[in-house]
Structures are given as structure tokens and as C-alpha cells.
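The structure follows.
Every protein chain of the complex appears in place save one, which is left out.
Letters A, B and C mark the chains as written, and numbering starts fresh at 1 in each.
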């Protein structure tokens, strides 16, 4: 059972809603970061919403995803609650990670979200492991890993694909080719036109799709999921997309031209999808606006909540290292550093 | 200028001679290991001689190679002296590594041999680095890395190929597909028929050749070398071959049948090449025997020399860590561990 | 710190076995006990593992649960992390500890950090077994002792047994633990024999050192191979010097109390561990004693380890750099 059935009108509207929710979340996160309300690094998903939403729509709630440093979109697409996410960005105890993770580490394994990841390329082995659990346990789940075009240069991504292909694991490798790895264009990172050619090294299907089209993503992932569930192994999907914002907030972007950005912005995945629904008569302009406004309100409420949520207490820093108490950390947590050399 | 020109009669004879030299070296090493004369691990190249010799014949003396744990053949093919190699296997000071390296670490950077390597998959990045030196320095050298079929599952091999492909480095990736990585057959390590399909992920030429045929290897590497020198980047070559012996000496080989071994042994790269030369009238049976005997004599002499060569002194263990003296090690070398707590 | 299960007593009946057999029985019992436990690594199946630890397990549990992997330590250690996070208990074998560099990222950034980064909401019941140590002429890339890295790195439990009993009890605790545990096996002592409790519920709590031999004059804290050598040495010295030998067993958490108690009695400490000396495991043991038993010390603490070199190939050279009984003895002589 898929999470959002894009074959239905209600499903398409829900997909639009989720994309708007991501857009609102990340636009707001960008502003809050600029205002100094959010510490650390923030990598925004604006422009790439169709990939996350199209992919997660095609998955069952029980399926797993692994994510990247640019993970907000994947989280919302997988059904995580923006309130808990925003609280996490604020480093609050109510956040998904009790404030310990921040933007780059939001996770909710119970919702099938194995974690954003600060290490480029680290997600695919994790997702492969979740697919391995499914195989070892005889469960009917699939596991999808998101990664960037830049990550395809990482050896561990290749190792993961090879394992999944050799063991016929129920895995899907979805590459979000947003044309850059930080400031380096994809052509300077790879020697191939389409990254989907990577699949050939592993004897699995590889396709390149329009990542600005939520339906195209949904269809490709649906097919891959069927294949995975049938025991036919993994699929490699390259979704062509673009990040409308800098690599991280504050990025001076010396590496690209305004025109390129505008050209891709003209293909905004939310606008174009909404237009299509409007053309088909499934949606009115007003309804679209209402969806957008609702998304913004939802995020504003999440911000209000996050602002007011209590900070963790300093002692909480010593929690969550291990499943069981460890004397070293227990001593530190008690402020119990004696180092007095014992009895004389 | 190639090292051995297989287009000439003299060159073909020299190639045969080198293959015989490798065979003699490794047969002897196997026996010495069984007799307990050589410590550590020994991985023999018997059956794969055509790959190393065909490849190094096509290289200039100035070109670089990186090798593997199964490196004796690559060394002899690259022109290293069996005497120094055998002394190294005995752990003697006269060995290529002063006895510090042993079978798995023979190196001679001055001869373009960047080192055998105990880490599966570590060689290709090193060879890529040597190719980078050539590019940065504007030198006309190429750099070839040998690695096994098993190594193709290692991420760093993929990273190296990607770098070389993206930067058009003068590199050649030569995979010796001897059908097994230790006890695991290639089919259980990969999902592709021909490992040369790996090249497609990097937009470079990839071919599979008969690794039992020294001429085929020579030709493929020659072409790859031309391409590299022309600035057209790397080539991926898969040479199909077989190791006639166990993975390491002492391997009980529970993973393969005697018949499979025999079938491949029937294609012995030395026998078949010698037969071809005899058929062509370039060589007589007697001459072939003489070459084999000479090779054996050479290796016997190397063994004699190695046996008699002096052992390193224990203090030599403290040499060669750094280019400059480091107080910590100097103290240990002097046996100067006081730890007396200083003055009272 | 205690493991998921409380330390069982059940030491009534024991059987003499090697460390190799003890490890294999630990794996077998835990696989029988919990279907979620599975083993993966290079040639752990039909081949039985290069040091024959997994042995015949594949016959009993099949190729899915005793799984041969491609040569991709980062990939399969990472898959172990992902599998552990989603409801299984993988036991990953990294053939030689020198290869841990290949999968270091997955260990340091994923296995070790996930629980904390995720606010304690992820379990990580992952066991990594690997072999350490010199002594077989395997040269620098197959002889290293790197456990100090993992003892140091937060978020990882590290154990290093010196006896068959510890090997079995700790590996079982590792598998039952919901944290990532690294088990460092010294490759030279797989054949070492000793009594091992037969009760399948026998485990050894992680974080407890063991006084292997009592003594009055000097405390030798040893690990792995050097535990046996130190106990033998202590016997030899008996009458001359009374040596207390402690098997550290767990590197992290470290059982400071047992060590401090011993040093309070003896006033002298020697730490014997096969790590390179600078910044090695020894230094931490010494630091703890400094902090908690400084005023009991009668002499500077001593350490025995590898003299900051790699392990060379030649037997003459290897013998020179590997710490052994004589080095422990020299260290004892320096303080008594």
C-alpha cells in the first residue's frame, strides 16, 4: 500500500500539500537562520520537493528511507511532523532528537526514517542494511536511499549498490541530481552524461527521470518498489532537479549564474504541478492558494511552538550515549570529577 | 617505448622467459613456504603470468604500476630482481624492503613499482596519484593498477576510477579476474557477467580480454597506454584468468572442484604461448625447456643467496619509520626506557 | 555498566576449550537463542573464516545467517548498522583490524553516533569482531593493534578478552547488548585453552576487569595475549616478587575500581598491552590511577607495548618490537 496514491485526485492534492509544506518549512528555516534564530548549518530542499514527495508517496509507511544533509524534505515527505522537526532545528528537547541532532540529523526510525546524515554517501549502506533486515526477517518492506549527485562519487555508495544487487535486496537508490555538490558542478565530479549509467556496473535497471515532476518520480519509484518486493533486486533512479538556494544558507554562490537559477526556477515543481491540476480541473487557483497558506500557517505554528519549547537542561548532554549507564559518563554527569589522587 | 616489444621475435621470447621466471619463483616460494622456510602469508600468481607480463611489457620502464597481495608476478614483470624479492621473502636485510615488508609489500618505486599491497583495493588510488603526478608535472608517464575481481567491490577502487576518468588522467585499471576473491566466487561478489561493465559508470572504455593470452593482454594495454598518453583518460580492462593454487599457500580450497581447476590448467598461459611460438617456428621444444631450466636456476640461485644473506639486526626494527629522527623511537632503539620518574 | 542480561552465575560446570571454540560456541548459542542474530563477513561461510572462528556455523544456520560478503567493509559494516537499527543483531567480522580503516566512517559516524544524535531513540545492537596483533610474520598491514582508537571514540563499547572464559562471556554480552560493541581478538591466542562455563546463560558483564592472579608487590594490568604471558611470568617470579595480574577485558568502559583497588594494595603498576606505546591504551590506565590512586603510588607507572613502530615482517625484527614476557619482567624490575 502506498502512502499517497497519485492515481487518485485526493492523492495528488495531498502530494501538492506536502510539497507546499516542505516549501514553507524550508523558506521559513532559511529566514530563521538568516535572523540567527537557528544555529549550525541549514541545507534547504527548495526546488527539489517533487523528488522527496514523489518517492515517499510511492512507499508504504512501513518502508524505510535513508536521507542526507538536505533532509527536511525527505522527513516531511515520509510523514514526519513539522512541529517536532522545527523544535529540533531550534535545539529544543521536544525535537525529534531531543535537540541533540539539529537539522542534519533528524531521524525517526519508527516512521521508517533512518536519519538525515551529515556524511555524504553514508545513507545508502544504512538503507541497504534495512533492506537486509527485511530479507533476513522475511518482511515485505523496501528501503530507499536518497543521495546527491555528489555522493555518487563516494565509494560506500557503490559498495552498497553492489551488495544490494548481488543479494537481490529490496532496495532503491534514488539520486537527486541537483547539478552541484556544494560549489562543484556535476560535470566536474563525474565523467558521464547521466548518472543512471552507474546502474550498468551493477547489472540493475537504471533510469533518469524528471525530478521536477512529482508524478514521474512517483511512477519510477512505484515500479522500482514492485521490482524490489518481487525479489528482483534494486533499481537505480536519477532524478534531475535543482536546488534553488545556495548549498547552505549563507552560501555566496560564486559557482553559478543567476540565469541558470532562473531557468530552473521556471520549472518550479510546485507551480508546475499545481498548474497541471488546475488545467485538469482538479484544483482551482484559490484552492492552491489556500493550500499554500495552510502550509505556511502550519509552519508558523511549528515555529511558535519551537520558540516557546523549553531548552534542554545541560545535564541532558550526558544522556543517550548508551543503552545502559556507563560509569565514565555517569561521573561526568554528576559533575563528579575528583581526580584527587585517592587517600594519602 | 615499451619494455618488451611483443611484435618482435626477441620480445616474444623475452615475455616467455619472464613468465617462466614468475612460474619458477612462485613454485619455489610455495615449496619453501610449505617447508616452513618462509614466514607469513604467500599468495601465488601461478596461472596468471600472462596478465602481469603482457601488461608490463606494454609499459615503458618509466611508467608506474601498483600491485596487490598477489604481487610477485607483477614485480618480475616490471623488471624487479628475483634475488632481492626472494631475500625479502626470507625477511633478510638485502631484500627489497630490508626484510620489513615480506611477500605482501615488495616495492621499488624507482623501478615504477609502487608496491604490493595487503589491502584489497588500495592500489588503484595510489596509481591514480602517480598518474596525477604525471599530469601536474607534465610528464609523459602512465600508471597502471592491477587489482583482483574481488577488489572491484571496494569503494576506493571506484573512487579512483572516477577521479581518473573525470580528470583524464593517464591511468589504466587492469582487473585480474581469477574467478575468486579468497573462497568466494565472482558471482557471489558481483551481479554482472563481465566486470568490464564497470567502465560504463565512468564513461571510459571497458573491455574483457583473455587473460591467459599474453598477446591479448599486451595489445589491450598498449592501446590503453596510447589513449592515456594522448590525454584521453583511463581504460578499464578485465583479464579473465585463474589461479592454479589456493588463495594462499595452505588454503584447503573447500570452495572449488578439482575439475574446474584442471579445465583452466589446460589453458596454461605459459604452455599455450610456448606452443604457439613453436608452431610458428620461433622456438623449439628444447629451447623452451632451456628457458624453463634457466628460470629455475635463476630462482635457485636467488634462494641460495637469500638463505645465506644476513638477518637484519634487531635494532633495525627502529629504522625507516620517518625521514628524520623522532625522539620517541630513538629512545626505544637505544633501549633507553627509564621511566624512573626523574629526580626525587 | 551491565549488559542486557544480568551476569549469570552458572559457573558450576565448566569445559576446557580454546578461545576459538569459545567464540564459536558463543556465536552458536546466541544464534540459537535469537533468530535476529546473524553473522556476516568475508568468507565466514563455507570457508569458515580465515581464523576458523565461524567454522561450521553455516551448516547449522544456512547462508543467509552466516553470510559471505563481497570485499566491501564499508558497505557491509554500514549494512550492519542499518540492519541493527531496524531490528536484527548483526555480528560483523572484519578479518583483520588493519582493515577497520576501510569502514571507519560507518563505525565512527554512524554506529557510534546514531543513538546520541537521534536523542536516544535508536538501538544499535551491532557487534563487530576483528583480529589484532603481531606474531605470525604477517607484516604491517595484517598485524596491527588499533583498539585504542575505539576505546577512545565515544559511543563505542570495546572489549578485548585474554582467556577463553572472557572470550565467550564477552562475545555473548556483546551480541545481547543494544550498543555497538567491538570485540578485539588477538590472533595469536586462538589456541589458548582454559575452562569455560557450559551454561548457555553464562555471560560476563561488560565493564568488569578480572583479577586473574592475586599478588602483593606490583599490579600488572594486561590485555589479550599479554594476560597469559603475564600470568605465566607471575608464576615464574613467585617467591621473588608477588605479582597481581588483572585482565582488563573491557577497554571501554574501563573498570577503574578494580585497578585502583589493586594499586592501593601494591603501590606499583605495569600496564602491558600490544598497542603502540604513544597515546596507547596504557596511558589511559595510568591516567585513571593517577587520578584516583596517585597517593598510593610508590613508583612511576610503567608501560609495555609496541615501541611506536609498525610490525615488521622479518621474524627477527617482529620479535624485537612485539612486547612479551621479558618486557613485562623488565618493567617490573624497574619498580620493585
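Keep in mind that, in the parts below, a residue touches a chain if its C-beta (ideal position, glycine included) is under 8 Å from a C-beta of that chain, and two chains touch if they have at least 3 such contacts.
Note that this is a predicted model, so its numbers are computed, not measured.
Per the touch definition above, the residue from B:21, B:156, B:177 or B:222 contacting the chain not shown is B:156. Residue A:190 is the one among A:190, A:225 or A:243 that touches the chain missing from this view. Across B:230, B:290 or B:339, the single residue that touches the chain missing here is B:339.
Mapped onto subunit C, the footprint of the missing chain covers residues 98-102, 104-109, 112-113, 116-117, 139-141, 144, 146, 148-149, 151-155, 251-252, 254, 275-276, 278-284, 286-287, 290-291, 294-295, 297, 299-301, 303, 306, 308-310, 312-313. Residue positions on subunit A in contact with the hidden chain: 39-41, 88, 91-92, 97, 99-102, 104-105, 117-121, 150-151, 153-156, 181-184, 188-190, 254-255, 311-318, 321, 326, 328-329, 332-333, 337, 339-341, in rising order. Those residues of subunit B that touch the chain absent from the view are 64, 66, 95-101, 105, 107-110, 114-115, 117-119, 122, 124-133, 135-137, 143, 155-156, 159-160, 162-163, 166, 319-328, 338-344.
To be clear about the criterion, only the chains that are shown with their structure count from here on.
Among the other chains, the CA centroid farthest from that of subunit A is the one of B. Centre to centre, using the average C-alpha position, subunit B and subunit C are separated by 35 Å.
In terms of their C-alpha centroids, the spacing between subunit A and subunit B amounts to 44 Å.
Chain contacts: subunit C has residues 70, 72, 74-75 touching two or more partner chains.
Chain contacts: subunit B has residues 153-156, 188-190 touching two or more partner chains.
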